[in-house]
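Worksheet for the structure shown next.
The excerpt is restricted to a subset of chains, each kept in its original location.
By written order: A and B. Residues from 1 in each chain.
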Amino acid sequence: MSGLRIGVLVAVCAAFSLAIVLPAARPTPQSAPQAPAPLANDPKLLEDLVYANRILYQQDVLDGFGHVSARSDKDPSHFLMSRSMAPGLVTSNDIMEFDSDGEPVDARGRNAYVERYIHAAIYRVRPDVKAIVHSHSPDIIPFSVTGTILRPIYHVSAFLGAGAPIFEIRDTDRSTDMLIRNNKLGDALAKSLGDRAVVLMRGHGYVAVGYSIPAAVYCAIYTQINARVQAEAMKLGPVNFLSAEEIPKAQAGSEAVLGRSWELWKSRVGKIE
Amino acid sequence: MSGLRIGVLVAVCAAFSLAIVLPAARPTPQSAPQAPAPLANDPKLLEDLVYANRILYQQDVLDGFGHVSARSDKDPSHFLMSRSMAPGLVTSNDIMEFDSDGEPVDARGRNAYVERYIHAAIYRVRPDVKAIVHSHSPDIIPFSVTGTILRPIYHVSAFLGAGAPIFEIRDTDRSTDMLIRNNKLGDALAKSLGDRAVVLMRGHGYVAVGYSIPAAVYCAIYTQINARVQAEAMKLGPVNFLSAEEIPKAQAGSEAVLGRSWELWKSRVGKIE
């Protein structure tokens, strides 16, 4: 507790009270989606993206917040993602297309996630990435705010490599609402990610990427489990992590069988519409 | 453990044994509600209040104990709350109206929650508050009894501002059963809350308020999650909390999208009667 830095007691809760007179601080009504133009993408890709939304909710990676996207198969500079809604409720009708700047191609009155620039920025500089997950997982936050490096504690999370970097938004802009609201912040985050699979975001969450939708979902889920395990292990004593030699080999081994988990996760979600 | 203060070993359990001869200590039979007068409030408000009861149970904020209320739309000095029962079982027929002193307007033999004075006292002094949650969440208790300040560790709980105050009932009355059984204790609690969104209660629980039912439910749920995350983070090392600049901005950002969570939580509860 000695490390706790108690900030100045500004009356921030006044802002809360003020909310009743500030329309901007009210919850935005869920815009009723107009009959959307059917997307011309591979139906399997769209189905996998809907499953990814449901799986990540079912596996406690996402709650009412967070999102998952996939690179478009028709135009690789574009990506697909749900309109702004809880991922656990997403259906194929909710998927929208976004351009390389993160702007909706055909919004039709539907709201887009504010933080779509996370996805746009990473797709711009990582041609190998085909899918991206952004989550506020409570298991990850402790690592993002204490500087403890998240490292692969067992073979199934070897994709964490030498450790996940931590993105500090204050390094780009000292006065934000913590959200990646524009391409400048998106680019800074993508730079922090580099060529890795996972980047943590201080006081916010993390991003996991993959060479396919199942691969990104796999990374997102096992990043979370690794965090739980590592936090618990560190309370028992010094941790013997995977070695630099073991990491790339274990990563290849896990990737070879991740379809096994994907089938299981889909079965837990059940039939989707 | 060095901090443990082992109290005098008074034979308090004798009270337990005595319970068999003390009718007052027996469980009160659930009074069968008489056909209640239908409330003339906005049906949407009543529906949201029933959903709030069910959601808070489904999200583990409430168990057999705790309650949630809403300010009346017909008479803003009055409020609406269930009769004394487990929130997870509440239906619209169980909602009662209370006056500004916390007394039932038309009890019809129904029992009211003993701690209704929590609600009455806050509605009296916080015109901005439209809904109130009181919970005994096990995740919150550790913060209430150790003096560790609960602070926003990530953007979604920015409403915690500079930290939740802790209400010490002994400061008002050294010899209570811990419950807010009257308006004097209610007023002291409301004063401790001040213009904030959340107040912890030592050895008891917490209260979260909001400018709407969804907003109060949101605060109650994310206060609990923040507690889990903060407790875990503090075991890893010194915590880098949201800055004074980030807090009000992040709070506005979260409030703008809380409807997304509300829809998800309702879907988890399913159809209500």
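Miscellaneous remarks
Convention: a residue touches a chain if its C-beta (ideal position, glycine included) is under 8 Å from a C-beta of that chain, and two chains touch if they have at least 3 such contacts.
In this text, all values refer to a predicted model and were calculated from it rather than measured experimentally.
Counting every copy of the one repeated chain, the full complex in this structure comes to 4, with 2 of them shown.
In the analysis below, only the chains that are shown with their structure count from here on.
Per-chain Cα centroids separate chain A from chain B by 31 Å. Across the complex, chain B meets chain A through its residues 126, 128, 130, 148-149, 151, 153-156, 158-159, 161-163, 194-197, 211-212, 214-215, 225, 228-229, 232-253, 255-265, 267. Residue ranges of chain A in contact with chain B, taken from their complex: 1-17, 19-20, 22, 24-30, 63-65, 84-86, 88-89, 114, 136, 138-139, 141-148, 170, 174-179, 202-205, 231, 234-235.
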